[in-house]
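Written out below as structure tokens is the structure these notes cover.
Heads up, one of the protein chains got dropped from this complex, but the rest are sitting where they should.
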Amino acid sequence: MHASINTLTSHTPAPSTSRKPRVLKWRVVDIVVASVIGVASGVIFWAWGLAWSPLSALLAFTPGLEGLLAGGWLFAGVLGGLIIRKPGAAVYTEVVAAVVSMLIGTQWGFSTLIWGVVEGLGAEIVLALFFYANWRLGVALLAGAGAGVAVGLLDTTFTSYAALDIGYKAVYFVSAVVSGTVLAGLLSWLAVRGLARTGALSRFAAGRESGPTDRALSQPAQ
Amino acid sequence: MSLMTPEIRPSAIARVNPVAKLAVALLISCALMLSIDWVSAAVALALEAVLLAWCGLSARQFWLRTAPVWIAAPFAVLTTVLYGQDSGAVLLSAGFVSVTEGSVALALAIGLRILAIGIPGIVLLATTDPTDLGDGLAQVLRLPARFVLGALAGLRLVGMFIDDWHSLALARRARGVGDGGGLRGRGRRFGGLAFALLVLSVRRGSKLATAMEARGFGSDIPRTWARESVFGLRDSLVVVIGAVIAATAITAAVLAGTWHFVLA
Partner (left out) sequence: MTGARVTASGWGWRHAGRARAAVSGLDLDIRPGERVLVLGPSGAGKSTLMHALAGVLGDDEDGDETGELLVDGRRPSASRGRVGLVLQDPDSQVVLARVGDDVAFGCENLAVPRAEIWPRVGQALADVGLDLPLRHPTSALSGGQKQRLALAGVLAMRPGLVLLDEPTANLDPEGVVEVRDAVLRSVEASGATLIVIEHRVAVWQQVVDRIIVLDPAGGILADGPTDRVLSAEGERLAAAGVWIPRFPPAPPERRNRSEASEAEVLLHAEGLCVGRVPFARKRAVVVAGELNLTLESGTATAVTGPNGTGKSTLALTLAGLLAPAGGHLTAADALAAGLGPAPHRWRSRDLLERIGTVFQDPEHQFLAGTVRGELAIGPRALGLGGAAQTERVDALLHRLRLDHLADANPFTLSGGEKRRLSVATVLATRPRLLVLDEPTFGQDSRTWAELVRLLAELLDEGTAVLAVTHDEQFVSALADARLTLVPGAGPAGSPGGATGRLSSGLRRRIGTEPL
């Protein structure tokens, strides 16, 4: 892909984007877009919290499968991390989302904030392990799973699920990880890919990977 | 949307620095989360109920705001009754499900604990203006101003997202794909709406970032604050009250012999 950009721009002295040094400092647009994603996710968290009550009531008759619903609160961190690509993006986005849902009003009150921090860290650690340099599907899935591990540990230790039998706790933990991998990892990755195609990410590296973003050149007659 | 500029009635608690309220709620939440027992939860709940008199919320507002907790608690109780760690006499047993004296007692503790953790957080937040919270976080706690203000600016877009969501849903109806398809169709529509909202919000965010930068935001000079966030004697006192509630709850549970540390 990048080779074709270079041939197109060979007459200009401008360097290709692929050779740009990676900047890890947050720009204003990074902060604001991460915040906006966090806020939008927070509203979805809140709505998910409302839907969660009846859904978990259904699952309340199953041994620990309520963990499958946990992923609905994990996607913000992975999404923010994948779009912003800066250290701390996953934690920041997840925390903003948690605080927003808390401000609107959830049944978990201030503990929502603590959960947000830990879930964000779960995803953040995975992204950091890849030195904030790999943004492929596999890493996204792992980041989702990381958030799932975090919430699984928290829920089975500090919430009402701590009162469950150890076997049910294990079921809960595994279903939380599965939920994180799919709902937070896979869906976020798909969302970022879709966003990049709409041109909305033109100011982010995540939106430029597939080639030049000007329309005239993004669809050559090949 | 009233989230950003909520109508907060002047009350003793509304005047407290939001950072102090944050500290109180965190203290009580953390203390109660360390144990699952009915004494600590019940004591904390009782003390909180006394303080509610000063919160300035009308009865209607109070029930409306705390409704999620009242709905969530019974379900958590149910799960625990059915699947909680069993002990004591077996009351009922069928397949996975087993109800024992132990799991019923645990369920009672869980129900009280959810109320005791949930209610103060919600009530304190309902009396807090996000702008004041931002001021406090940046000036009192010295969190990075760029991030606090970025989040605050993003928060302002919530009302707009709700309008967007409404328009997006109407537009789908106009395009012939607004209904039908059963549960799967509903799921797909929700996914499509959420994605469209994400696209709109990222675009809004990019534009907002430009507007903020154009007003000097994000430079390296330390900024000034038009309004000072003061953390005074009254605010310290509020934190102390929170600490006392947390300590009393723990002490009562230990003395009563019901304290059950979650990591033990």
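Order of writing sets the chain letters: A and B. Residues in each chain are counted from 1.
As a working rule, a contact is a pair of C-beta atoms (placed from the backbone, for glycine too) under 8 Å apart; a residue touches a chain by one contact, two chains touch by 3 or more.
Remember, predicted model here, so these are calculated numbers, not experimental data.
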{"item": "Of B:I71, B:V104 or B:V177, the residue in touch with the unshown chain", "value": "B:V177"}
{"item": "Touch with the omitted chain, as defined above, among B:A59, B:A94, B:L183 or B:A226", "value": "B:A226"}
{"item": "Residues from chain B at the interface with the omitted partner, ascending", "value": "1, 4-5, 130-131, 149, 152-153, 155-156, 159-160, 162, 164, 167-168, 170-180, 192, 196, 199-200, 204, 207-208, 210-219, 221-228"}
{"item": "Missing-partner contacts on chain A, residue numbers", "value": "5, 8-9, 12-15, 17, 20-21, 23, 27, 29, 194, 197-200, 202-203, 205, 207-208, 211-219"}
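Convention: only the chains that are shown with their structure count from here on.
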{"item": "Chain A residues within the chain B interface of the complex", "value": "26-29, 31-40, 42-44, 49-50, 53, 56-57, 60-64, 66, 83, 92, 96, 99-100, 102-114, 157-158, 160-165, 168, 191, 194-195, 198, 200-201, 203"}
{"item": "Touching residues (chain side chain B, partner chain A) in the complex", "value": "3, 22, 25-26, 29-30, 33, 36, 65, 68-69, 71-73, 75-76, 78-80, 82-86, 96-97, 103, 106-107, 109-110, 113-114, 117-122, 124-126, 130, 146-147, 150-151, 153-155, 157-158, 161-162, 194-195, 197-199, 201-206, 208-210, 212-213, 217-218, 262-263"}
